[in-house]
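With one protein chain held back, the other chains of the complex are shown just where they sit.
And then subunit A:
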């Protein structure tokens, strides 16, 4: 029995953070705990099922969705450092499922949040977890699902301002897709590369030293293209920046 009044948050790690960049998940935990939440991590979680779902593999995604529901439906809040995974749970699980499972999906959707919107809209975090050094100019890529499925636009900007004291240097077309799109980036690599180049060109034009955003898929795509093209811009997840974790290599950078 839990007698704490602290918000109880179940962390949806996201498979990309789990596999590629654990620092995003650790930063998320730090931020949530700093905001007064008690964070738990259901260790049996895997992936929200987006790769298959977006490719139209509905039947095989259903068991994945059901497992996620079973694993998280007893939480008070579910928070993910990703707009697309949160959007998948909030908008697409109810579409994918029927009957009782749809009801359960809708109930889970009610308490599922993307990290920056949870911090601003629910727990209203306004003090920094670390004492950040002066950040270099940074620009923000608005990932599509977070922006259009969950309305995340001002939240990360507001947090960067209030926690890190930095105003985002806005790039042109910050809300246009970077070309990731899940399996799209592998199915149509040339078009995807062109879109990533547009993103990098717009980001570079701001002279920002860091490109940040709320979704690792986009960031891996943008960083991967920047490395291939030899462009010098650091790509980091917004959770890392907000939690003051700027010491390790940026995405795709070598150590040391």
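Heads up, the rule we're going with is that a residue touches a chain if its C-beta (ideal position, glycine included) is under 8 Å from a C-beta of that chain, and two chains touch if they have at least 3 such contacts; residues count from 1.
By definition in this document, contacts and distances are computed from a predicted model.
Not shown: a single chain whose UniProt protein name, out of "Isovaleryl-CoA dehydrogenase", "Insulinase family protein", "Iron-sulfur cluster-binding protein" or "Multiple sugar transport system permease protein", is "Iron-sulfur cluster-binding protein".
Touch with the chain that is not drawn comes from one residue among A:37, A:108 or A:195, which is A:195. When the missing chain is restored to the complex, the residue among A:9, A:47 or A:208 that touches it is A:47.
The chain not shown here touches subunit A at positions 13, 15, 17-23, 25-26, 41, 43-47, 49, 51-58, 60-61, 63-64, 66-67, 95, 144-145, 148-149, 172-173, 175-177, 179-196, 198, 220-221, 223-225, 227-228, 248-249, 251-255.
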